[in-house]
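Report on one structure; see the data block that follows.
All protein chains but one are shown at their positions in the complex.
Then we have chain A:
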Amino acid sequence: MKRFEALRILAELTDEHPVVVTCAATSRELASVKDTDNHLYLLDSMGLVGSVATGLALDLPEGTPKVIGIEGDGSLLMNPNVLPTGGYIKPDTLLIVLDNEVYGSTAGLPTYSSEVNLEKLAAAAGWEAGRAEDAETLTSQYKRLLEVTDKPAFLHVPIEAGNAADIPKLLIDPVSITHRFTRWLKTAGERANLP
């Protein structure tokens, strides 16, 4: 599965959720699939998706759907503290790691993930972990992990290396992302409970 295909599926699945998205190619590709106010793009903060998702989940307004993080293997490995912090604090989050074994936005240089099993790493830190290798299991594992509430959930998604062609850079003022995301978040709980 290519990243773009995975993001196309995730954009639909996470439609009503607060979604924290890692920087560079992943943010750009997600925005080109669907650019909506529930997407909090981290334009240049590698390693912070799990941290931001944790802080966001601490005092989420009642009824707001689970916080979703879309992270890359390189970014997670830049701040693997996210895993023990999640195991300790137990935020109600689902962290989806699109793992292509390279720094996809940085010349395709290798990460550790060809040698380090991220799923086992997360499980050892106290997360409920799952794995999805195709479109079908991505949807089924996502739905399974969405139901986990007593610990954070981790979905490991191996993908092909390479970025989608002709995707424009995401040249947005970060403040405008904060503004539109927080405005969306204020009423996310109410919207989710509508019949």
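Here is the rule we go by: a contact is a pair of C-beta atoms (placed from the backbone, for glycine too) under 8 Å apart; a residue touches a chain by one contact, two chains touch by 3 or more; residues count from 1.
Everything that follows uses one rule, which is that contacts and distances are computed from a predicted model.
Hidden from the displayed complex is a chain whose UniProt protein name, among "Thiamine pyrophosphate-binding protein", "PDGLE domain-containing protein", "ATP synthase subunit a" or "ABC transporter permease", is "Thiamine pyrophosphate-binding protein".
Of the candidate positions A:Val82, A:Leu98 or A:Leu118, contact with the hidden chain is made by A:Val82. Of A:Ala24, A:Leu48 or A:Leu170, it is A:Leu48 that touches the chain left out of the display.
Across the interface with the omitted chain, chain A contributes residues 40, 42-45, 47-48, 50-56, 58-61, 79, 81-82, 84-85, 88-89, 174-175, 177-178, 181-182, 185.
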